[in-house]
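Worksheet: the structure to be examined is printed underneath.
In this view, the complex is presented without one of its protein chains, the others remaining in place.
Chain naming follows the written order as A and B, and within any one chain the residues start at number 1.
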Amino acid sequence: MTGPLILRQGQRIGRQRFSGREAFRSVSAYYLLPFRFERFCGNEVLVVNDVGEHLFLTASDFARFTGHELRSDEDVYLTLKGKHFLADSDSLVPVDLLAIKARTKRAHLEGFTKLHIFVVTLRCEHTCRYCQVSRVTQDRKRFDMSEAIAHRAVEFTFRAPAERIKIEFQGGEPLLHFERIVQVVREARAKAAATGRHVDFVVASNLALLSDEMLEFFQQERVSLSMSLDGPAFIHNMNRPRPGGDSHEVAIASLTRARAALGADAVSALMTTTRLSLDHPRQIVDEYVLQGFHSIFLRSLTPLGFARRTAPRIGYDIDRFLRFYEEGLDRVLEVNRGGYQLVEVYAQLLLTRMLTPYSTGYVDLQSPSGAGIGVAVYNYDGDVYASDEGRMLAEMGDKRFRLGSLQADSYDEVFGGTRVRELVESSCNESLPGCSDCAFQPWCGADPVFNYATQGDIVGHRPDSDFHRKNAFIIRHLLELYRSDEGVRRIFWRWIRGNTIGDPNAESTT
Amino acid sequence: MPLDPLPWSQQESDTELTLTFDLAIYSLEAIQRACYWLTDRCYAHIETPSPEQARVRLVLKNPSESLRDLAGDLGNRVLDEQLRRQISAETQAVRDLIVAQAFAEADLEESREGDYNEDHEGIGR
Partner (left out) sequence: MRLEATGTAARLDHRVIGRIATADSPPEVREDAVLLWRHEDMATDGDTEGYLALLTPLPTLPTWARSIPAVTGVEGLEHLQAGDVVLLTPAGFVRILYRRHSEHNFLLVAQDCNSYCLMCSQPPRPSDDIGRVHEHLRLIDLVDPGTRELGLTGGEPTLLRDHFLEIVQRCKSRLPGTALHVLTNGRLFFYNKFAERLGAIGHTNLMLGIPLYSDVDSEHDYVVQAKGAFDQTVVGLNHLARYGVPIEIRVVLHRQTYQRLPRLAEFVVRNFPFVRQVVLMGLEFTGLTLTHPDDLWIDPAEYQGQLREATAYLHAAGLRVRIYNHQLCVLDQSLWQFAAQSISDWKREYLSCCGSCAVRSACGGVFATSRGRHSEHIKPFSGTAAIGPALISR
């Protein structure tokens, strides 16, 4: 190539020599960068690299790609190179970029435990059929968290170095022990201010007992509410019996009052899917729209707590749930097309993991699982658990996931002990049987507590695992939807970027 | 109604079949991994009657399922697992490098710490 020539506009310009493309291509053969694959029908192969970037190849391109037969001037070669599936020089830049992306994908690990669940009481005045909390009825005060235990729990909470901490109050019905909520909020705010951190609060409640005093406190302290809404009245009331049988009516009335006092964005809703729910996905979605919610979480039921005992009546198999999910998601998309903003939360989480360089804070879709490290549960009696479900198992007599005691153990003994380490070691899906080769591995997660509860060990057996089958189905479905339609792509991207449910990195597991 | 087996499998009964794999072509690991994925549909047992051969016996859990499909799925799955092993072996070194770099504090190449005035890489020509 010749050096630069002197040029002046308006004067005669000499012929320039530019080098052709061949001069800039690598002469070396290409080598593979780490990836996994899965065959799709229609003679296609999905390839996914270690940081979750993906591409669909024809079976023949895939065979030539893995057989090192692609030519460096082919379009598919260039695309595989740009997406970091192959490299062809001794440049370390692909390694560098992949390392940076690997760190970004694990950014949720920074700060350690971000979600702290305070089970302030086991008392509850509802008798929900699927209740996993095994609540006791209202008048047994010994199932309340004491002041001392709450204080210690706040101390433990702020031992985590996270810049942004979320405290979630659960029960039973946490409003039955409102004074404890007040104490924790005040102490946590002080602790946060003293250590230069940020803390958010949410109360998971049926809202039936919401008083004006409580609303005033929540408004002052910017506490959010998460209520249960299983669907229209006939589903909600059937699922959640209450003396008076008017659970839905009460919930909506409270919702209205709560929104008026705290603002519409301060109240979100969660549903639980029972066998009854399964026949009515569209009505459930429509109910959420009717009540003015902008996010819905179509989630399945873990067979724990009361749910396990009543499973024959309310339980269902995973295939039925997946049909429900598909129809529900379809209705959600329809609603969006009609101009109403509604996010399906599980899809949003998966899509964020699939289409962006970022991670999410949802503990069941992380590797290692967030149980015990991303989330901690402080029970009313001072015991610390790795997750919601771990605590529920304990109520049934199995303390497998009890990490320790606030009263008896130090922070390091609880969060650095063998229980936590064992959980982490057995939930890195890069090395779990079945997961380690799965194309969806970078997008999926692990749920050791679920594995233990349903299959008897924390590692789990993949082919029989409902966790696996659920995610494999939903991921495939989302991929097909995304590919099929530009309108759907736009909706999905709005969900990924949208703020309708707040910071996804602070997402609760319930 | 007799099931129509695939040519390289041997039907033992309505629910049971045997496949033999040449270990010069199919690795034991690939066979094991492929069997793992079918254990929701069948019981699997693997033997090596000789150093050159692996014999897989499969028994359907659900008798109404097709033995032919099972045999076909296993055969294809073994091939894919074989490919996965190959890809994994080929990419192991660079994967280790990426993980090491992801955890490292320092820059990947010393040249990046060089003096931009001296410009040893000749970037500024």
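Just a few scattered comments:
Everything below uses one rule, namely that a contact is a pair of C-beta atoms (placed from the backbone, for glycine too) under 8 Å apart; a residue touches a chain by one contact, two chains touch by 3 or more.
Here the structure is a predicted model, which is why all the values come from computation and not from measurement.
Summary of contacts with the chain left out: across A:S146, A:T356 or A:S405, the touching residue is A:T356.
The chain that is not drawn here is touched, among residues A:R36, A:K81 or A:R419, by A:K81. Across A:E38, A:E53, A:E287 or A:D364, the residue that sits in touch with the chain not pictured is A:E53.
Across the entire complex, the residue among A:K101, A:R242, A:R331 or A:R419 in touch with the chain not shown is A:K101.
Even with one chain removed from view, chain A keeps its contact list with that chain: residues 1, 4-7, 9, 13-16, 18-21, 23-26, 51, 53, 72, 78-79, 81-83, 89, 91, 93, 96-97, 100-101, 104, 355-358, 486, 489-490, 493-494, 496-497.
Although one chain is not displayed, its contacts with chain B can still be listed: residues 107, 111-117, 119, 121, 123-125.
Just so it is clear, only the chains that are shown with their structure count from here on.
Centre to centre, using the average C-alpha position, chain A and chain B are separated by 29 Å. The residues of chain A lying in touch with chain B in their complex are 31-37, 39, 50, 66, 87, 92, 95-96, 98-100, 102-103, 106, 433-434, 437, 461-464.
Touching chain A in their complex are the following residues of chain B: 33, 36-41, 80-81, 83-84, 86-87, 90-91, 94-95, 97-99, 101-102, 104, 108-109.
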